[in-house]
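The complex appears here minus one protein chain, its other protein chains still in place.
Just so it is clear, A, B and C label the chains in written order, and each chain counts residues from 1 on its own.
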C-alpha cells in the first residue's frame, strides 16, 4: 500500500473520538488486513471487572472496517452494515488486540472477519470472533 | 417484579464502568423487557461525527442482557455468548434508547433481541436491531 | 399490492426447485410481509426425526427474501447477502410456517427478519427467528 493510503486509515481512525476514549490505536495496516489494539482501561469494564463486550466489539469492528477500507478506492469511507460477534472467553488481562481481514472485497459489499485477543502476562488468547459486512459510502 | 429484583439489575449495571463512561443508564425494567439510554457524548463518536457503532452495540447488548436477567434466578449473572447487529441508519441526534426483549427464556440459553433508537428533535428513529444469545453464569 | 406484483412473487418462488423439493408454498403476500409454509416431509428431517435446520432456514430465509421483494421495483430480484438464525426449539410437528418482514427497505440493502413456527395438533409454536440483509440484483 502507498504511504498515502496508510495515512488515510490513520486519519480516519483519529477522527473517531470513541477510539480515543477507549485508548485504541491502529498497530498495523496491510492490504486487506488491519490490526488495532487498546488497553483494558478502568472505564471500559463490565460488572465482573473484565473488559466490556462493547470494548471487544468496538475494537473488532474497527479492525474489520479498516481492513475493508484498504481494498476500496480512495474516494470512499466504509460503514458497518451488520456484524456478529461470538464471545469465547472473558476479556481478562491488560490489553486487547484485534485483527481484521477481508474475506470478499466488493464495490457494494465487503465481507470481513475479525479476531480479538486478550493479552495477559505477555500471553495472548482468542476471546472473540466477528463476521460481518462493510459497505462503502461516499466520503 | 419485586423491588429487590429490579434493584439487582440497577446494581449490576452500576458496576459496569463502561456504562458510566458512555453516560448510560437503565430507564425501565419489566419482566423480560429492559430499556436503557445514553446521550451521544462527544467522546463516543465515529469519523463522521455520529454516534459510534460501539456505542449503539453497547447499549443494545446491555438492554438485551438485562432483559434476560429479569427472567433468570437471583443466583446468576448473564454474559453475552453471541449477538448480531444490523445497523439501519447513522446514530444521528442527542440520545440513543435501547429496548431489550426476551424471545425465549432458558436455563442454559436465553435468546434475546434489542432495538436501538436515535432521538433527534424529540423524534425517535430505529437505527439498529440486534439478535443474540445470553448465557447464565454463577454470580 | 397489484395482482401483477403478487404474481411476480409466486412466479419467482415457483422457479425455485428447492421449494418444490421441500413442498413449500407461498401462503400470503402483502407489502413488506410474506408468509410461506411447508410440511415436514419424511425427506427433510434431522437425526432425531424432527424437521431439519436446513428446512427451517430455507423457509425463513425465503419468506424474508420475498418480503424484501415486495418493497422493491419490478425490475429486480433479491439475493440473501447474510442471515442469522437462532433456533429456539426442535421443529416438531406436521408443518412449518414462516413469516418474513421488512424492517428497513433500501435500494442497496434491505434489512429483514423472519419468524418460523412449527404446527403440531393445530397449535403453533415459535421455533426460530432470523435477522438478515437482502440485496437487490438485476433480474
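Some notes on this structure:
One rule holds in what follows: contacts are C-beta pairs under 8 Å (C-beta built on N, C-alpha and C of every residue); 3 or more make two chains touch, one makes a residue touch a chain.
Since this is a predicted model, take the numbers as computed values, not measurements.
From the options C:44, C:71 or C:96, the residue with contact to the chain not on display is C:44. Here one chain is not drawn; of C:53, C:76 or C:126, the residue touching it is C:53. With the whole complex as reference, residues 81-82, 84, 108-109, 111, 133, 135 of chain B touch the missing chain.
Counting the whole complex, the residues of chain A in touch with the unshown chain are 84, 86, 88-89, 103-104, 111, 113, 126, 129, 131-133. Within the complete assembly, residues 12-13, 15-18, 20-22, 42-48, 52-55, 57-58, 61-62, 77, 79-87, 90 of chain C touch the chain that is not shown.
Operating definition for what follows: only the chains that are shown with their structure count from here on.
After Cα superposition, the angle needed to carry chain A onto chain B is 180 degrees, rounded to a multiple of 5.
With centres taken as mean Cα positions, chain C sits 29 Å from chain B. For this pair, chain A with chain B, the centres built from the Cα atoms lie 21 Å apart. Rounded to a whole number, the gap between the C-alpha centres of chain A and chain C is 33 angstrom. Counting partner chains per residue, chain A has residues 81-82, 84 touching two or more of them.
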